[in-house]
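Complex shown without one protein chain; remaining protein chains in place.
For clarity, chains are labelled A and B in written order, and residue numbers in each chain start from 1.
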Amino acid sequence: MLENTIEATEIKSSGELLKTIEGLKSDGYRYSTMICLKANEGHDFIYVFEKDNKLKNLRYFVKPGEKPKSVSGIYLCALLIENEYQDLFGLTFEGLAIDYKGHLYLTPNSPKAPLA
Amino acid sequence: MSLAKSPWIIHVNCNSCNGCDIEVVACLTPLYDAERFGVLNIGTPKQADIMVVTGSVNYKNVNVIKNIYNQIPDPKVVLAVGACASTGGIFHNCYNVIGGVDQVIPVDAYVPGCCPRPEAILDGVVAALSILENKKKGNIKGKEVKLKGKEVPSNA
Partner (left out) sequence: MTTVIPFGPQHPVLPEPVSLKLEIDNDVVVGALPSLGYVHRGLEKFIDTKDYNQTTYICERICGICSALHGITYTKAVEKLFDAEIPERAEYIRVIVGELNRLHSHLLWLGLFADGFGFESLFYECWKYREEVLDVAERITGNRVIHSISKVGGVSRDLTKENIDMLLKMCDSLEPKIKDIEKVFVNNYTVKQRLVGLATMSKQLAYEAGTAGPTLRGSGNAIDVRETADWDIYKDLGFKTAVAKEGDCYGRTKVRIDELYESIKLIRNAISKLPNGDIATPIKGFPTGEAIMRTEQPRGEVVYYVKGNGTKNLERLKVRTPTFANIPSLLLMLPGVRLADVPIVVLTIDPCISCTER
């Protein structure tokens, strides 16, 4: 059922992504969360923003091997979710405010990148 | 002097969903009132006799629980509260869950249930008391559990 797909603006490049998110911040949007999905051997990010109880979603495709840019420079609260995806999907974010280096949840003994 | 007349417990939350934890705390509050058995909840392992563990063990807290166990003076009794602490429960298949508490430290009594009622936990504590008394009489010491060392990373 196509009507169940959530509305999201497609973003093509990482430069455009950061610019759009900066624009959203000055518009008064709050960072809600980011959803990471496996898609076409890469990852699909859905950024969820909220203002006046309305959601605004951005969709960004991360190519295989690409190091996505961190949003934690714009919204500090993004650092936890980005660290979580470093753990669970084995991604590497560039420019994280606090980098746990894949050990936010996991230890060297636990399974590596369990969701990837 | 009987040790079983005033056992002090330390409550360790291992990997629990909080359901058992709040029931353990509910035991100590006026309605169930574990203090009538002389039970006192204490923050430090060095003064505790009974270790009440809720939740299963995962790769990060395995050293925490071993550390706390080693710090409790003899005689000591471990009480595993809830399905997760006993066997891993509903989470036994999860990738980050090692299993029940008995995989890591010796457990003396189990309280089943998800979540166990406070009455059941009190029953478990009372059962642990006689084990504690026996251990004291027989001068049975808990084994020292070795830490493996590298399990906790020095992160960021």
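Brief remarks on what is shown
One rule holds in what follows: a residue touches a chain if its C-beta (ideal position, glycine included) is under 8 Å from a C-beta of that chain, and two chains touch if they have at least 3 such contacts.
From a predicted model like this one, the values you see are computed outputs, not experimental measurements.
If you put the hidden chain back, the residue from B:Val39, B:Ile68 or B:Val104 that touches it is B:Ile68.
Only one residue from B:Val12, B:Ile50 or B:Ala128 touches the chain missing from this view: B:Val12. Residue positions on chain B in contact with the hidden chain: 11-23, 25-26, 29-31, 42-45, 55-56, 58, 60-61, 64, 68, 90-91, 93-97, 114-115, 117, 155-156, in rising order. Taking the whole complex into account, chain A touches the unshown chain at residues 1-6, 25, 30-33, 35-37, 46, 48, 52-53, 55, 57, 75-77, 79-81, 88, 98, 103-107, 114-115.
Operating definition for what follows: only the chains that are shown with their structure count from here on.
Contact residues on chain A toward chain B in their complex (touch as defined above): 98-101, 103-111, 114.
If you check the complex, the residues on chain B that touch chain A are 58-60, 95-96, 150-153, 155-156.
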